[in-house]
Every structure is written in structure tokens, then in C-alpha cells.
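For this depiction, one protein chain was excluded, whereas all remaining protein chains were kept in their positions.
Letters are used for the chains, namely A, B and C, taken in the order the chains are written, and counting of residues starts over at 1 for each.
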Amino acid sequence: MSLTEAVQRFIKNGSQVALGGFTVSRNPMAVAYEIIRQNIKDLHIVCHSQGQSFDILVGAGCVKRVELAYGANGRFASTCVRFRKAVERGDIEVEDYSNNQMSLRFLAGSLSIPFIPSKSGFETDLLHKEGFSTEMRSHRKVARKKFAEMTDPFDSDGGKVVLLPALQPDVALVHAQYVGDDGTVRIKGLTFADIEQAKAADAVIVTCEEIVPKSFIRLDPDQNSLPPFLIDAVVRLPYGAHPTACRLFYDYDAKHLNMYRYMARDDAGFRKYLDEWVLGVANHEEYLDKIGGSGLMTIKADPVIGYRPGLDRR
Amino acid sequence: MSLTEAVQRFIKNGSQVALGGFTVSRNPMAVAYEIIRQNIKDLHIVCHSQGQSFDILVGAGCVKRVELAYGANGRFASTCVRFRKAVERGDIEVEDYSNNQMSLRFLAGSLSIPFIPSKSGFETDLLHKEGFSTEMRSHRKVARKKFAEMTDPFDSDGGKVVLLPALQPDVALVHAQYVGDDGTVRIKGLTFADIEQAKAADAVIVTCEEIVPKSFIRLDPDQNSLPPFLIDAVVRLPYGAHPTACRLFYDYDAKHLNMYRYMARDDAGFRKYLDEWVLGVANHEEYLDKIGGSGLMTIKADPVIGYRPGLDRR
Amino acid sequence: MADYTEREMMAISAGRLISNGDVLFAGTGVSMLAATVSKRIHAPKAVVFFETGGIDPSLDELPMAVSDSRVMHGTCLNSGLVESFSIVGHRRLHTIAFLGAAQIDKFGNLNSTCIGDYHHPKVRFPGSGGACDAASLASGVIIFMQLGKRRFVKKLDYLTSPGWLQGGESRKEAGYARGGPIAVVTNKGIMKFDEATKAMYLAEYYPGVPISEITGEIDFDIDVAGAKESSPPTAEELRILREQVDPQRLILG
Partner (left out) sequence: MADYTEREMMAISAGRLISNGDVLFAGTGVSMLAATVSKRIHAPKAVVFFETGGIDPSLDELPMAVSDSRVMHGTCLNSGLVESFSIVGHRRLHTIAFLGAAQIDKFGNLNSTCIGDYHHPKVRFPGSGGACDAASLASGVIIFMQLGKRRFVKKLDYLTSPGWLQGGESRKEAGYARGGPIAVVTNKGIMKFDEATKAMYLAEYYPGVPISEITGEIDFDIDVAGAKESSPPTAEELRILREQVDPQRLILG
């Protein structure tokens, strides 16, 4: 399936989308760019700690509603630049959770259980302050309550527990290193909450660095991450997570992320970035040409240690 | 650490023990035999589907109390022979759950959450009939209730949910293929609920086929199962799961399991099996000698496909 | 009877109930055969998986337990129990579970726990394993049973795995989002369940089997009005079953 078709078929105005990866790693960048090119609006983003793909979707005006734990990009942005502006301007609706809470919510969704208990966050504003209004809580795919508190029925001392509602997004986006030609997905390195998000979702789009033979991917199935029958679209897109990193294939592009941070500071600069890097390229191939062959090779990872040693990251 | 010392230090009369493996695979047999040799009593076994290690511990009189989903050994015993006798005679206290319920209970224990919801088992006797008495429910490590039912607070239609109490056993027994000399554990093939059981437990004993260098086990950490800091004892015991199978190393010993089934049918026969195969050998080395070199080689697995193709399994 | 055994007829009959694209939860014994037969003959795109966590193994040799290393080879994924049960119950998948039991009642509820009082049983069986979960969470269940009055009973000694419970809407009302038994494949014929009442009825009798021979082995009333004779196994079905699925006759006997 082509990237264009995958996005057209599975992401609509108003879709609830789970972004894979974590801040500067394995963000579904190529899909995010295509969402922007297709001018899809009113997305409801659900994620734990998101960086580049999240910020660019927010900045491009594709996002209406967010449930998240963290919007930042490591040392490249202590708070995601366009996210911060959008919240301060009141352009998006935000509900805050923590990373443990969000990952447990995806876990619950993946297990088809309606909620999951947690012992995190008692007496914090994560529980005391609700971002979503009562009206929003009647919307499709929005939990009726932010959380519920109860007494542990198995504890004779009556300990308290927080119950977190499961998440089952419309679509989960995953950028993986390998997909077999049978559809089996293999993520190398940290999986973050990608596996839980994909299992929880109604549809899954996987972009990958390489499509490999079934005979290879099934030789050691202990290493695989997702079965074919949960995957709706597979698109081979080398460097599809650029400018974020993809372990074993490439490092993050520090120069590009610094440029983004600089350009994203004001509206005109961000517009220019979008025009140049997203709307000004027709597809992923043109994007790769724009980075340039030497740009790709500069960040190419050592295939054993997984990143580019000695890369200039200032 | 030696097998003798590991068992002495971590397993006491009355300990709650989680058995790793599943029916005919990766049972902690060498540890079970050592428990019998050390004459440890009143164990409280917690497991999902257990076969050989469970049955021999029950038969040898080491077990007082059991929470389980299944006691059988594939085609070698449609019900575990000594387990069946012990229940019919009223020698052990049994609480029945299902495999999903038991694995979720270990998962909850591993996440340090006190319970976990499930949508399985409504209106069945798994919920309606309690094996443990009220008096037993005041014991250490026994859940106050078998389960609790509640209305889903996030469901406007008021759907029902079963809450299952977490398990945190005193000790978890794992037989793994590899342990690094740094203590990192790698299980190959299906992990069953071994990882959840180990993370949920107060102590973990790992027996393994091979101890390998840290440089090897950390070259691809995506494949590893447990971190060193949760492991209390590592004992290298090749064929330590015999007569059950250990993927990539050996198949189950069908002849031995058939012999066991035959001998276990009556008390005298079982006693004879114990005397010969457990009490009559001082340690694992003598056990291996008793199986004999050719016996070991007959079931040795093809190291790529993981079992012994063409093995006579009748 | 003809030149095939009851077990062969059972495995092939069950296989015929499977659609391409189904995701099959297989147990041990005949249910393992049926899953393999489905995949090899009737529904090559069906995916077989095991509660132990092995998903879509190559099954070059027949496993003798769901934890057999043979369910871990050629899989797309080797995982564990938590994972496998999340697949059984996944709303995106049409999952069919093959289950056996010691007792069944008119509404397809199953007992695989004990005969007699639970606290002092006359006979103890292995227990639920994943059966209660598959019966609770799968899209549908196909049951394997040998006929017999002690097996097809008016009242179960213990309800391990939910069928249609008390029939009618009772399964839904109990809290189950989907599922329920589809068919009972026995050694002499196949039962299904009435859409409204959820009571068991005789759908097919195997070639040459008199209906009275079936009803005589069931301890509750069963509607036989619409029963038809099954088509016998084809030569091709038998050839694949015997030559490819269980050449050692480990389960066929």
C-alpha cells in the first residue's frame, strides 16, 4: 500500500490517533507529513511522551484534542514549541496524564479490559484538574471520566486505588525497523508503548525501514513484536522517522532538530518550515532528496551499536 | 550458587511457590526434585497450567495448598495423576481459576497493582464456588477474596467486571535457556507467564542450560527476559527441565513421561519412581547419569527448529 | 461404518465449520487435529494459535501439548499467556476456539473440573486451563465430545466454561459481549444451537448412523427434526489428514 492510500483509508477528520515512538525516537514522521499534506483536521491525539511528530501535527493545525503525558523533545525542546503555543492560545483541548497512566491505559485497551488500577498520582492535579469538559466526555472514544478512585476490595486496611480508563484509538501509527513480507512486525530497541498502542487500536499503519522475507522474520519469532493479522497497512519508507532516530538504522538529525526549534519559534518561521519540508515536497522520495545523500549518511547508525558514534549533536 | 543452597535459602516449609513453564515445557524439574530431597512441606503452589513438576511435588507430599488453572500433561496425562488422587483423597486444598485469570493475577503482581479487571468467567463455577475456606483466607499471601465483581465506572451501560487479586509469591522458579554471567536472563521460545511470575515474586531462582558471557547476552538486549537485579540465584543445570522440553536444547522425553504415567497410577509405583529417580540420586549429575548419555542425545533438539524431528513420541 | 474412523470424521467435520480468515484457538488432542485440518484443507488463510502464546506455527509435526516446542517453530510471534488471551478476546478478530470437556449440558455449558461435589469430588479433571476464557471471550466455540449419557447431562456437576448459560438472552445478560458455542462435534453426529432458545439440536448424523443411536446417548431432550446426513470425508480430506497432519497417528490412534 502507498503512504498516500494508507493515510486516506485509515485517518479521517476527527480520528483518534495514537502516535508511536517517544520524543526523538521512531516517530511516525512520514505519516505525520502525509496527514498534513492531505489536510486532515480535528485529530484527537493520544500518546505518552511525544516530540517531533506531535509538534508538527499540532503546529500544522491538524489537531483538536490531546491526551498526553509529555510534549517535549529531549535537549532539542524542553517543551514542544508549537504545542506550547497552541495551549497558551487555547487552540487545542488538552487532558494531562502521566507516562505510567497513559501506558497502562494502552495496556488495558490492548487486553480488552475497560480500566486498570494504579497507585500513582494520589492528591495531584493530574487527578484533581480535568482538561476535558463534561460535554467533550460524551464524544466518541473519550472516556466518560478522567479516572475513578476506589477502595481496594482485597486490602483489609482499605487502601486506595486509582482506576484509569482504557484507550482504544481509531488508528495506531508505528515506525518499525523490519516487517516481514507476511506482515509480521519487528521493532528493535525500546518498544516504548508501541506494541500496546497497536494492539489497542482499531487499525494499525506500520511504516518500516525494510521489508524482509518471511523466512527471515520467522526464523527467530521470539524477537517479533506484532502479528500480521493486526496490521492494516505496511509501507516501506527508509528514514521514515527522520529527523528522529531509528535504532540500528540512523541517529536523530541534531542539525535538523535545531533548525526546527529555531524556525518553529514564530508563526512565520514555522510556516516556512512547513512549506519547505512538508508541503513543498510531494512525497517521501522528494523529502529524502531534500535531506540529501550525504545528510542521510552523516546520521547513518553503526549497525551494531545502533547510533552514530561521535555525531556532532550540539 | 549450588542447587542445594538455592533451595535451602529461598524455599521454606509453607512457602508460596510459582512454578515456571507449562505442562510439558521448561518445568523447573531439578528444583522440584531438590525440594523433595530436602523434604520441604506445606508448599502453597500458584501456577496456571502445570504438569510434571507440579504433579511430582504433589505426589511427594510437599504441597498443602494450590491455586491453579490446569493440572495435566498434554497427551501424557489428561489429568495429572498424583494431583487427581490428592484432590480425590482430600489431601490438598485447591482453588480453581482459569489460565487468563492466573496470568492476569501474576501480571498485576508484577506491576505492583493490587488487582486487575477481567471479562472472563461470569456466571461460572470458577466464580461461584470457592475452594479456600474463610479461615484460609486470613493466611499470609492468600487473597482475602477469590474475586470481586463491580460495575464498570467508565461504561454508561453499566457493564460488569470481575476483579482478580494480584499474586506476589514468595519465590518464582524459572528454567531458562541462557543466563549471562551478569545475571541477565534470556528465555527462548514461549515465555508462558514466567516473566510475570518472576517480576511478581519476592525471590527468583533461575536454573539454566547455559551461562554465557555478558558481552554475548548484552549484544542484543531486545531478546532478554529479566534483569539481573530481580534474580536471587542462578544455577547452571543442563537438562534441568528433563523430562519436559526446553526449546532449542531438547525435546520432552516421551518414554520417560509414559513410564511416569504408568508408575504414578498407584501409590507403590509412584513411591518406586520417587525412590529411583528422585531420592535415589544425590544430585542433578547422578540424575543425568541415570538417564544416560544416549538418552540425552535421543531427545537433543535440532538447534534451529527447536525440537527433535522424528522423535518417537508414542 | 466406512473406511474412516470416528476420530477422522470428527476432525474433518470440525474443519469444515471453519472459514478462511478465522483465527483458531486450538487445544490438545482432537482439537489440535481439527485446527491443523482446517488450515491444511478447508481454510488455508486461517491462523492457528495456542493459549501458550505460539501464533501461526508451521506445524510440521503435530504437537502433543499446547506447550510443545512444535507450537513455537515458524510462528510469527512467540509470546505468552497474557498475549494469547488478548488475541482470543480481540474485537477485531473472528476467533474460533476448539474445546473438549467431560460434561456438556443442553445449552453448551461445559465441565472440565470435576464429577461430584467440588470440595470432595469423585473424579477430578484438569480444570479450566484456558477453556473458560476461550468460551467467555472468543467469537465462537466448537466443542468436541464423545457421546454418552454421563457426558451429555441434564445438569453439570461444575460449570467451568460458559456456553449459552440458561439459554435465550442469558449469556448476553451475564456480561458477555459476544461468543457462545456454535457446534458440538461428536463421534456420531453434529449438534448446533437454536438461534432463539439456544437449545442444542441435532444438525447432522454421520453417514449410516441411526438418529436413535445418538439420542440414546444423550440425557436431555434434543430436537432431531431437521437433522441431515453428513457428507462423508472425501478421499482428498482423508489423504491429507493421514499423510500430512498425523502420519504417526499420535492422535488419530
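Everything below uses one rule, namely that a contact is a pair of C-beta atoms (placed from the backbone, for glycine too) under 8 Å apart; a residue touches a chain by one contact, two chains touch by 3 or more.
No experiment lies behind these values; they were computed from the predicted model shown.
Chemist: List the neighbours, among the chains on screen, of the chain that has been left out.
Modeler: The chain that is not shown touches these displayed chains: A, B.
Chemist: Can you say which of A:N73, A:S112, A:Q168 or A:T207 touches the chain missing from this structure?
Modeler: Of these options, the touching residue for the absent chain is A:N73.
Chemist: Tell me which residue among A:L3, A:L19, A:V46 or A:V87 touches the hidden chain in the full complex.
Modeler: Of the candidates A:L3, A:L19, A:V46 or A:V87, A:V87 is in touch with the missing chain.
Chemist: Identify the residue among B:L111, B:A143 or B:I305 that touches the chain left out of the display.
Modeler: The one listed residue touching the chain not shown is B:L111.
Chemist: From the listed residues A:A32, A:V63, A:L104 or A:I217, report the one that touches the chain absent from this view.
Modeler: A:L104
Chemist: Which parts of chain B face the unshown chain closely enough to count as touching?
Modeler: Counting over the whole complex, chain B touches the hidden chain at residues 110-112, 180, 182-184, 199, 202, 217-218, 221-222, 224-230.
Chemist: Could you please point out the chain A residues that touch the chain left off the display?
Modeler: Residue positions of chain A that touch the missing chain: 21-26, 48-49, 51, 68-76, 78-80, 83-84, 87-88, 90, 96-104, 107, 119-126, 128-129, 131, 159-161, 189-196, 245, 247, 251-252, 254, 301, 305-307, 309, 313-314.
The rule we apply is simple: only the chains that are shown with their structure count from here on.
Chemist: Which chain lies at the heart of the structure, taking centres as C-alpha averages?
Modeler: B
Chemist: Averaging over Cα atoms per chain, report the distance between chain A and chain C in Å.
Modeler: 41
Chemist: What is the distance, in whole Å, between the centres of chain A and chain B, each centre taken as the mean of its C-alpha atoms?
Modeler: Distance between chain centres, rounded to whole Å: 38 Å.
Chemist: Would you give the residues of chain A that are in contact with at least 2 other chains, written as numbers and ranges?
Modeler: Correct list: 111-112, 222.
Chemist: Which residues of chain C are in contact with two or more other chains?
Modeler: Touching at least two other chains: 72, 78, 82, 85, 89, 137.
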